[in-house]
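A single protein chain has been omitted; all remaining protein chains appear in their positions.
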Amino acid sequence: RVSIFRGTCRFFAVIFVAAFFIICISLWTVSSPQSILNSFTSADMIHSVKLSLLTSTITTVIVMLSALLIAYSLSEDSFRGKSIVKTVLDIPIAFPEILIGIMLLIFLGNTPLNYMMDGLGIQIVFTDLGVICAQFFVSLPYTVRICYSTFCNIDRRLKFVSRSLGYTEFETFRNIMIPLSRDGILAATIITFSRCIGCFGAVLIVAGGTYQKTDTLPISLYLNLSYGNVEMAVASGIFLMIISFITI
Amino acid sequence: RVSIFRGTCRFFAVIFVAAFFIICISLWTVSSPQSILNSFTSADMIHSVKLSLLTSTITTVIVMLSALLIAYSLSEDSFRGKSIVKTVLDIPIAFPEILIGIMLLIFLGNTPLNYMMDGLGIQIVFTDLGVICAQFFVSLPYTVRICYSTFCNIDRRLKFVSRSLGYTEFETFRNIMIPLSRDGILAATIITFSRCIGCFGAVLIVAGGTYQKTDTLPISLYLNLSYGNVEMAVASGIFLMIISFITI
Amino acid sequence: MSFLDIDNLEIDLGEFVVRVDELHLSRGDYLVIIGPTGSGKSIFLETIMGFFEPISGTISLDGADLTTLPPEERDVSIVYQDHCLFPHMTVEENIAYGLRKQTEMKENIHRQVHEIAAMMGIDHVLNRYPGTLSGGELQRASIARAIIVNPRLLLMDEPFSALDQRTKISLRKLIADIRDNFETTVIHVTHDLDDIWWLSNKVAVMNHGKIIQMGKKEEVINKPSSYFVADFLGANILEGTVEGQVNGLTSVNVNSNIFRTVDCGEGSVILSIRPENIMIAADPFMASAQNIFKGTVEDIIETSRIVYVNLRIGDIVLTSAVTPGAVTELGIRTGEEFQVLIKATNVCIIGEKNKNG
Partner (left out) sequence: MSFLDIDNLEIDLGEFVVRVDELHLSRGDYLVIIGPTGSGKSIFLETIMGFFEPISGTISLDGADLTTLPPEERDVSIVYQDHCLFPHMTVEENIAYGLRKQTEMKENIHRQVHEIAAMMGIDHVLNRYPGTLSGGELQRASIARAIIVNPRLLLMDEPFSALDQRTKISLRKLIADIRDNFETTVIHVTHDLDDIWWLSNKVAVMNHGKIIQMGKKEEVINKPSSYFVADFLGANILEGTVEGQVNGLTSVNVNSNIFRTVDCGEGSVILSIRPENIMIAADPFMASAQNIFKGTVEDIIETSRIVYVNLRIGDIVLTSAVTPGAVTELGIRTGEEFQVLIKATNVCIIGEKNKNG
C-alpha cells in the first residue's frame, strides 16, 4: 500500500533517528553512575552550572525585550530604511558564532568605547559581562526573526478592529498582539535560552576560557577535555543535555 | 503621525542595527591592508580555506539529499512512529554544538563501530572525515526542519491533482514538490552551507584542532588567537565574513 | 451493479467521521451534493480520489474495485474551488499535464490542448502563468485540465464558490455544455442551491458526515424526506394533523387551516411547500388548485430578480416567490388581502414530526 519511494524516505528518517538516538545514549555509557554523580557535585561543576544559568537568564530577558520591540517595528508598515534594518539583522544569522566572537573582542578591546568603559570601571572582555555580551549578539538576530514571523502571522485586520474600537497602538500591542503571539514568544524564549546555554565559540573568545571564572558549561566541557579530564567533560555534556531537555 | 510606541520600537531597531554595523566594521580596522593581504596568501590560510570549502560542500550535498527525503516522509500522512521521529529530530536543534561534538567523540571512539572502522582502515576521529561527520550531525536537524516546513507550505491538493492525473508519488515529488519548494530548498542549502562553514565546537572536539591538518577556518581563527597571533586570527575572521556574505 | 457503486463507506479522520451507506450513479449522471459547511463533502470526494483510506466499505467504478488502488490508477479527476493550478507551469502546461503522462506525441497533445482551450474560451492565455489570470480564467483552465484526460468520473469541489456572480453564471453554462457533450459522470459538491437547478439530474443532501436524502432532482426538491432537507432547500414548513382522506386527497389541519395534499400520512405530520409553488391572485376565481386561502401581506422582500411575499393566513405565515412585475401588476402592498393558491401536488408530507433531521 506504501509506494517504494515513500518507503525509502521513511527508511532514511528512521535510520537517522536511530543514529541520533544511539549517539545520545553513548554519552551515558562512558563513565560509571558513581563517578558522574561525583563530578556533578564538584565545586567546579556547580560554578559552571550556576554561571551558565545566570548569564543565560539575564541575556534571555534582555534579548526578548529588545527582540519584541524590534520585531514589532519591522512587522508594521514601512519606514525609511526598514529594508536596510531587515537585511542587516539577517546577516549575523549567517555569521559563525566565532566570527561574532572575534568581532566583539576587537570592538570591545580596541575602540574608544573600551577606554570609556574602563574609565567607569566596567570591564567587559574576559568577565561575566563578556559572556552576556557574546550571548546577546549571537542570539538576538535569531530571536528577532522568530518574533517577526510570529507577528506577521497575526491577521492585521485584528489590529485594525482593535484600533477602530478606540484602542491606541500600544494598547493594541498589549491586548491583541502579545496574547496572540504567546506561543511564538514562548518558543522564542526557549530557543534564545538554549542558544545562550550552548553558546561556545563567541563566549570562549570574548570572555576567555578562564577556569573557575568565565567557564560556562560548554567551556568547562572543552577545558576538561583538553586537560584529558574526560569524566568531567562527560559530566558537563550530560548537564548540558539535561538542561536542554528541561528547556524543551 | 507616528505614535510614541512605534517610534520607540523603531529607535531600538535602528540602534541595534547600528551596533552590529560598527562591530562588523571594527574587524577591518585592526590590521593594515598589507598585513591582511599577507595573511591571506600564507600557506596555512590557504589550507584552512580549502579544507573549509571542501568539507562544507561535501557535507551540504549529503545533508540536502538526506533532508529532502526525511522531510518528505514527515510531511506525508502519518506512519507508525512518525511523532517519535519528529521529536527526536527536534531535540538536537536544542543541543549545543559542543554537546553534539562530545557525543560523537565518545560514540566514534568507544563503540564497536569504531573497531570495525579501524579494521577497514577508516579513521574518523581527528581527521577530515571527522570534520564532515561533525558538520553533518550539527546541520542535518535544522535542514530537515526547513525542508519540512517548505513541504508543508505546499497545498496538498496540488499533489492530489497531480496524482489524480496519473502520476505516481515519486513523479509528483519530482514534478510538483521539488519545483514548488525551489526557494525553500535554495534557502536550506545556503543555511546548511553557512552552518558547515561556521561549525566550530563540534569540529574542534571530533576532529581536534590540529594545525595544518583539521584546521577549518573557525579553528584556525581560534588557534591563531590562542597563540597570540592576532593578525592571522583577524584574517581568518575576515575570510569567514567574506564567505558568509558570498553565501547569502 | 451501476457505473459507480459506493457501499457502507466509512472514513474516520479522528475529529471527523463520514459514513455513506450507499450511493449509486449511472454513466452520465450529474450528482450535486449539497450541505452546510463542515458536512464532510470534501472529505468524501477525496476518499473517492484515493487520498483518504476508508476504514470499511467499497468503491467500485465501471466494474473495477477502486477501494485500495493508488490515486494515479483510478482515472478520477477533480476540480477544486480555488483552481489549484500548478503555479510553476503555464496554463498550456497545466492543461497538458495529464495528457503528457498518457502519450508522448507532442503533436497530439498540442492539438488537443488548443481545442479544449478554444472551447473553454481561454486560448488567449495559454502562454501565461496562473498568477496573472482572473478567477474565471483560472477556473476554466482547471476544468480543462481535469476533463482533457477524459476521466471516468469528474469530481468538483465547490467549483464556483470563489467566483463573482457573473463569472459563476457563465461557468455554469459551460459546465452544462460539457455535461451534455461529453456525457461525463460528475459528482459536484456545493452549498449553492442554484447549482442544483442548473446542472444536476440527481441530488444528495449531506449533513454531519451522512447523506440524508438522495434521489432525482425533482424528487428531492419536491418531496424532501426530512425537516432538515426541506428547510435547507428553502421550503415553507408547517406542522399539522391529518384529518382524513377525501377524493384521494389527504386533509391536514394546520392551526385550523385545511391543506389538501396528494401525499399520504397519519397523525402529526410536517408539510413542506416551495415558495415558487404558491400563487397570489387579486380576485377569487375558479382554479384547479385545491388549496385556496385568503392571505394578508405581512412583508415584502425584494432581491435582484425575485420578490418574496410573506402572507399571513390565520395563524400561519407562508412565503411566496413572485416576479417584480407581478408585484406591480397586482398592486401587492403590505396589509392588503389576496387569494393564495396552492396545488395539492405541491403540498408535501415530509412525514416526520421530529425536527432534528
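Annotations
By letter and in written order, the chains are A, B and C; residue numbering begins at 1 in each of them.
The rule we apply is simple: a contact is a pair of C-beta atoms (placed from the backbone, for glycine too) under 8 Å apart; a residue touches a chain by one contact, two chains touch by 3 or more.
Model, not experiment: these values are computed from the prediction.
Touching the chain that is not shown, out of A:122, A:161, A:186 or A:242: A:161 (per the contact rule at the top). Of the options C:45, C:196, C:229 or C:242, the residue whose C-beta touches the omitted chain is C:196. Of the listed positions C:21, C:115 or C:276, the one in contact with the omitted chain in the full complex is C:276.
With the whole complex as reference, residues 155, 157-158, 160-169, 176, 179-180, 182 of chain A touch the missing chain. The chain not shown here touches chain C at positions 36-37, 135, 164-166, 191-194, 196-198, 231-232, 234, 275-277, 279, 301-306, 321-326.
The working rule: only the chains that are shown with their structure count from here on.
Centre-to-centre spacing of chain A and chain C amounts to 57 Å, using the average Cα coordinate of each chain.
Taking each chain's centre as the average of its CA atoms, chain A and chain B sit 16 Å apart. Each of residues 70 in chain C touches at least two other chains. The multi-chain contact residues of chain A, meaning those touching 2 or more other chains, are 3.
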